[in-house]
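Yeah, one chain of the complex is gone here, protein chain that is, but the others are all in their spots.
Labels A and B are assigned to the chains in the order they are written; within every chain, residues are numbered from 1.
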Amino acid sequence: MQEQVRPRVEERPPARAPGEAPERPGRGPTDWWGGWRWGFTSLLIIAGIAAALRIYQGIFTFPWGLDSSTWQFFWLWRMLVVVELVGVGIFTVLWWGWLLRSARDLPERFSHREEVRRIAVFWSLIGATSVNIYFEASFFPNQDGAFHQTLVRDTAFTVSHIPMFYLFFPLGITLAVGTYLYGRTRLPAVYGPWKGFPWSFFLLISATVTEMMQVAMNEWGHSINFANAGAEEFFSVWFHWPFVLYGWLAGGIFALWGETILRLTAIEDDIVKEEAEVPSPETAPV
Amino acid sequence: MKRRFALSLLGTLVALVAVAIGSTTASAHGERAQESFIRMESVAFWDVKFSSTNIKQGEDLTLTGTAKLLETWPNNLSGGNPNVCYFTVVEPGAQFVLKDRVINGAQAPQSIFCHKGGTYEFSMTLTGRSPGNWHVHPAVAVEQAGTIIGPGTWVQVNEAAGGFSYPIKLLNGQTVDLESYGQWLIVGFSLLTFVLGLAWMIMWTWTRPTITRLAVTNQLPLNQDGGDAVGLITRQDHRNTAIIAGATAVLVIVGFTISAFAFPGRIPQQTDWVTPPTFEAPATIADASLSSAVWDPSTQVLTMTAQIKNTGKSQVTLTAFRTAYLTFVNPTARSPESGEYQMTATPAGTIDPGQTQTIEIKLPGSVLQQEELLPVGKAQMSVAGVLEVTDALGTRNMNTVQASLTPTAT
Partner (left out) sequence: MAQAAIDIRAGELRQQVFRKYRFIDRKWDFMFWFTAAFVVAAAADITRLLFAGDWDFWTDWKDRQWWMTITPFATIIIPSALQYIQWRAWRMPTGATYTATCVFVASWVGRVVQWKYFVNYPINFVWPATWIPAGILIDFLLLQSRSFIITSVIGAGIWTLTFWASNYLMLAPFLQPTNFIGHTVTVADVQGITYIRAQTPEYIRVIERGSLRTFLQEPQYVALAFGTTLAVGGYWIGQFIGRYLAVWPILRYLKQV
């Protein structure tokens, strides 16, 4: 988080920057199928994955999810862990790679309209992160408490742990870091590299990373019965509390909204100033 | 056309997979991952019987048996001194309901006080609740130790006309269906509160923009909103919020008062732990101990050397060895029942009164390995269980035995 003093980026681009494609009807920066498109498609994708996993659990848990020593458990559940981790890994490499590679081809100067569109996409990515956090911290934890009433826990890879810890937890890291990469490469005025690493992202990314690390402590606690705390399924057991404390770090997500709102109002102020200086409609910047 | 073909192919694949794994014998509930020496040394089960394995919703089945907290109870569980137990059933969710529990002849609704060396004859009455094929085990949960699972079996619950209902009679004479009692109050009142919450949120968010207020609030001290002059919060807002807050307070006060009068005679949740009567042990007819236990991985046999002294008045026979939820029967004494296994006991035959006999017992390693009950390579390598000795009159003694495990190779 080094603070580097740099001169403010000159931001008086013409109406449409060179290389910017002409706008299609309904695909404007704040149209639902324009800048906001990823807002609901990402939500549907993540919810769809969660729904698919929940249906899978509904079919294959009883009885093959109850005894981790069986071959059925190996193929239906342990292999699912592999599929999830590999899947998230592939998505991470592809997406982050695309974000960084395509950034090189972006024009240096872009219009206010384009920047607004990018902020809308950025908010959509925050939304995806938010939805992911819901599945990792509410939907599947509810199942965890419920499912562990049906068997004696005999592995770290229980049916309820598998989507929660081994898909949505790592996906949270992917989404948080990916959102940062998007901000860094597409919103230089807010998250450009010369501004140093933002505290808002530091907190949000820390939340996702520490949650992943906490999985190890959780399994340790359940396996050793330290201070008689691992033998029973007491949901409020002390070694669950770090999940909560790390989760609070995700409060940094509000700062992302705050920072980009301030940038939006700054853009609007710039537009007003520019229109006051150049009142002619033909040359008014948009 | 192509899409239909692809869907049919997918459906066929799913069906094939389901059939392939359908013929499963997955029957455990996680007990195999519990340390073997702990399962052997903590609780032994015997005579576990299910009165039926095919019932309808609403029909009962009774699960009976005996569980003993062995004298070999591990020191690292419950501080070596178990004293609170809960006899329960391990089944996948609330597919059955438990309607009665009797321990050593006394009804025990909740936990019981237990002790190391205690023998507990249990009888639990279950009623089928959800249609399906469910694996069911009796189990003993011991405070600060965990749940030790007994032998289980599959129970088929068939659908009954009219489904499942669960009438219970309150002390005031009213009969209610436990499946749905109070549900409409819970759902209805909760929804009412949700409506109030929505009203509050809509009131604030529908009538005015949100995010652009940040530019203004950044210029105001934290405890100021500028009043009607600025327009962030108006007199109308104060009035509307007072109405919603007032309605909320009235709803809670009135609801609480009505509920308190509608359900009189309330008592707090109960902690009704009983000390069951002492198990009436049969007359002592034999003492038994193990002097060695040798595991030979090349022959896959566990060989135990036992000393049995007949302290009774008639001849006795070694009839079985029981450990955790497994039973190994001496085939020269009786035939194994369903779910039991065989051992060999040499020499075969009876032991006369006053005589001490050394018997070599061989157990099939494949069974022990399948159940992960061979503690080779574990933190404690020992075997334990009960030796069942029976006399001519049918009197049985269950003698707790333990010996260090010596593998010929690891």
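Note that a contact is a pair of C-beta atoms (placed from the backbone, for glycine too) under 8 Å apart; a residue touches a chain by one contact, two chains touch by 3 or more.
Since the model is a prediction, treat every value here as computed from it, not as a measurement.
Trainee: Given the contact definition stated above, which residue among A:Ile49, A:Val152, A:Leu181 or A:Val209 touches the chain not shown here?
Mentor: Only one of A:Ile49, A:Val152, A:Leu181 or A:Val209 touches the chain omitted from view, namely A:Val152.
Trainee: Specify the residue from the set A:Trp75, A:Trp96 or A:Phe139 that touches the hidden chain.
Mentor: A:Phe139
Trainee: Which parts of chain B are in contact with the chain that was left out?
Mentor: Considering the whole complex, chain B reaches the absent chain at 29, 84, 86, 88-101, 107-111, 129-130, 139, 141, 143, 147, 166, 168-172, 176, 178-183, 185-187, 189-190, 193-194, 196-198, 200-201, 204-205, 209-217, 219-220, 222-227, 229-233, 238, 241-242, 244-245, 248-249, 251-253, 255-256, 258-260, 262-263, 265-273.
Trainee: Quickly run down the residues of chain A that touch the omitted chain.
Mentor: 3, 29-30, 32, 36, 39, 43, 54, 57-58, 61, 112-113, 116, 120, 123-124, 126-127, 129-131, 133-134, 136-139, 141-143, 145-153, 190, 195-196, 198-200, 203, 232-236, 240-241, 243-244, 247-255, 257-259, 262, 264-268, 271, 286
In the analysis below, only the chains that are shown with their structure count from here on.
Trainee: Which residues of chain A touch chain B once you look at their complex with the stated criterion?
Mentor: Touch residues, chain A against chain B: 61-64, 66-70, 72-73, 75-76, 149-155, 225, 228, 231-232, 257-258, 261-262, 264-265.
Trainee: Which residues, counting only chain B, touch chain A once they are in their complex?
Mentor: Touch residues, chain B against chain A: 21, 24, 26-34, 90-93, 132, 134-135, 141, 144-147, 149, 211-212, 214-215, 372.
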